[in-house]
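A single protein chain has been omitted from the complex, and every remaining protein chain is retained in its original position.
Letters are used for the chains, namely A, B and C, taken in the order the chains are written, and counting of residues starts over at 1 for each.
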Amino acid sequence: MPVQMKGKILANKKINATDYKLVLSVPEIVEETNPGQFLHVKCGTGLEPLLRRPLSVHRYNDETGELVILYRVFGKGTEILAKRQSGEEIDVMGPIGNGFDLNNLKEKIMVLGGGIGAAPLMALIDELVGLEKEVTVLIGANQKEELFCQSRLEELPVNLKVATTDGSYGYPGYVTGLLAEELETSDYDQIFACGPTPMLIAMEPIIADKDIEVQLSLEERMGCGTGACLSCVCKVKVENEEGFEYKKVCTDGPVFKADEVILNG
Amino acid sequence: MPVQMKGKILANKKINATDYKLVLSVPEIVEETNPGQFLHVKCGTGLEPLLRRPLSVHRYNDETGELVILYRVFGKGTEILAKRQSGEEIDVMGPIGNGFDLNNLKEKIMVLGGGIGAAPLMALIDELVGLEKEVTVLIGANQKEELFCQSRLEELPVNLKVATTDGSYGYPGYVTGLLAEELETSDYDQIFACGPTPMLIAMEPIIADKDIEVQLSLEERMGCGTGACLSCVCKVKVENEEGFEYKKVCTDGPVFKADEVILNG
Amino acid sequence: MDNINLNVELNGLELQNPIMTASGTFGFGEEYKDYVDLNRLGGVMVKGTTIKPKAGNPTPRIAETPGGVLNAIGLQNPGVDHFINVILPKIRDYNFKTIVNISGNTAEEYKELTTKLNEAEGVAALEVNISCPNVKKGGLAFGTEPKMAASVVEAVKENTDLPIITKLSPNVTDITEIAEAVEEAGTDIISLINTLIGMKIDIETQQPILANTIGGLSGPAIRPVAVRMVYQVAQSVDIPLIGMGGIMNSRDVIEFLLAGASAIAVGTANFINPGVTMEIIDELEEYLVENGYDSVQELVGLGHR
Partner (left out) sequence: MDNINLNVELNGLELQNPIMTASGTFGFGEEYKDYVDLNRLGGVMVKGTTIKPKAGNPTPRIAETPGGVLNAIGLQNPGVDHFINVILPKIRDYNFKTIVNISGNTAEEYKELTTKLNEAEGVAALEVNISCPNVKKGGLAFGTEPKMAASVVEAVKENTDLPIITKLSPNVTDITEIAEAVEEAGTDIISLINTLIGMKIDIETQQPILANTIGGLSGPAIRPVAVRMVYQVAQSVDIPLIGMGGIMNSRDVIEFLLAGASAIAVGTANFINPGVTMEIIDELEEYLVENGYDSVQELVGLGHR
């Protein structure tokens, strides 16, 4: 069950030109957290920005009660967040959402992330590695400098492949290009993916005719983060007049099965 | 002529339970400043508070370009101001207003201040002392701890008298009580006064039948600080139907002759 | 503190305290059960309910503005039957009063909603949302015209003994005119304000941010308009008012009480601070004690000079 609490900021550091790493002490939240869930964060303390910002759990540690968020400075909310100092308290709600469904883990698993969207996958990878699963990790970024946790991933027993849009490292191009290449040579049973909506849309034709269970973590603008306001909805296929119903990304998601959601409608 | 500029914060220190001393490097403003003028200060950088806050010049130094403000933490604006750090830049407009009229300085001069309202009098006292005037200074505060610059004033060749409302030091009671006592025993030609409106109102009967030129520095809620918005007005006696017209505290004042303003109407 | 009376009675609607949550901002209550002790709330005004389920608008449905939030949810809701059969049984045992916010396109639809809800167990009052477009009158909202507003209230009143709250739209020239019309038509209580109509354009895409183009503005930005309208309506009708619009904390609640509201509802603030209603109830109690009041009602309307 999620809680609202004042977390202590243990660190809030710039890790590259655009991204920050926020370390919080939030034992009550960590206790309940699973990979793929997010926190709803009051970035500042005043009227600007008014609403909270959803930020995924990048990693967490059950023993220390520490939780890490990676975030990109985008607009008003993340700009103000970047100014917060360690030692300060920050108002957070979490853990929110369902996270990845790990109940039916398959054999050949791929974890795929693009841009800052790759952030929440680290907790998932930690979990899968802990379960001694064979995991291939595909990570995309604009440039080498923006790749997260590369050194950490290289130490883990995972099959790591990297794409950069500017070609500065690994596969030159989008991570979805790397995905297509990868699926030509290897078979997968299960993919966990996280990234910007255009990336998720670009995945669709590539995985369309394959028999892979794909879980996608979606993003949508949020109000409440509790399932009350209905602002964060996405379309889920159902057999009714319209052919869909709206589900809430915050509490019904943020992870959905690729074959149940309609991404570009 | 006033300017808008980014001043550098050289210091912003708590001096007692409620008050702060803000030291700015604003040479362009200092060049033009006279005692009794004020700055219009953007306390924070965001939407809260939206408007600037008028704060008087406490002291200034022509040679260093430094300017000192004493302020009491009152509400949103001054709370945010108290959080500003030295080294930061702060958006200020100034010097604004007419300040004290020192063109016809008399012989026996009194300077009278109550509470944080006493702050702007220091620059005036410095000026009068520089002109080798004989000056009596009456200062009131709630308690001993809130008296400003007492030690500095004690060093100056002025006749210093103090009142505290809680009786913890000097005359026990309001500074206006001290004023009444003082006028019983001594004659004055000229009084410069600054303080909360109730103090200025309490002065009226005490000075009513005496032939003293009294200059009052007024306070009113402000918008623009340029004379454009007409929010900061006070009533000035004129011979028309209403018996008054509104003048602007920001640019027509903040200093007015006691016999021309209507304070409680 | 046991002498303090937070109880309020609004023309037939009794609340254990005057703190409610505004329709559309608190779901059906249970969405907030992890953050709030729901049993302590005076009332929950549930999400706007229609005869048939409604899918709502495409996304984006929400945008931020200075001190405010724009929303265009489009009344997404599971329909009144689902509400009565599935949701109501889950929430009716809480101590809060369940107030059902109803929306229709015709007076007939309001009547039908009323009839259905009148028989359901656990509904404390109906809140008639007259900001919805009247399909018969070319989409002009019921709440913008006194006669249309009255016709809806009458349709509801004739079909229930439940207390009726009529929720006014602020997007009108003279809110007192509408207030007087719905009082005359028999509403027991008036709630106000609904959202102001606003919009925002994204200068990158050069298009309106909300998929629906326009949306409803809520949050602290609109509080001065809400307080003014409560103040004006308090002078023009004799029935109790429920004030809302930009309430963020207990100080704002007191402002609405002084303006003439007998109870209030918290909307957008729930998103920002899910525990806000609990803080408000505690602080309101403290305020009354510290200032020597025996009951909330003593504050109501004191701001009128």
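Observations on the model:
Simple rule for what comes next: a residue touches a chain if its C-beta (ideal position, glycine included) is under 8 Å from a C-beta of that chain, and two chains touch if they have at least 3 such contacts.
In this text, all values refer to a predicted model and were calculated from it rather than measured experimentally.
Partners of the chain left out, restricted to shown chains and counted across the full complex, are B, C.
Touching the chain that is not shown, out of C:V172, C:L192, C:V237 or C:A263: C:V172 (per the contact rule at the top). Although one chain is not drawn, the whole complex shows that of B:V3, B:A17, B:L131 or B:A208 it is B:V3 that touches it. Taking the complete complex into account, C:P66 is the one of C:G12, C:P53 or C:P66 that touches the chain left out.
Per the touch definition above, the residue from B:V57, B:M110, B:C224 or B:A258 contacting the chain not shown is B:C224. Although one chain is not shown, part of chain B still touches it, namely residues 1-4, 42, 47-52, 91, 93, 220-234, 242, 244-246, 251.
Counting over the whole complex, chain C has residues 65-68, 70, 144-145, 171-174, 196-201, 203, 206-208, 213-214, 217, 219-225, 227-228, 231, 246, 251, 254-255, 258-259, 302-303, 305 touching the chain that is not drawn.
The rule we apply is simple: only the chains that are shown with their structure count from here on.
Touching chain B and chain C at once are the following chains: A. Legend note: the chain whose CA centroid lies nearest the centroid of all displayed protein CA atoms is C. Placing every chain at the mean of its C-alpha atoms, the farthest one from chain C is found to be B. Chain B and chain C have Cα centroids separated by 48 Å.
In terms of their C-alpha centroids, the spacing between chain A and chain C amounts to 36 Å. Each of residues 47-48 in chain A touches at least two other chains.
Shared interface positions of chain C, i.e. residues touching 2 or more other chains, are given as 66-67.
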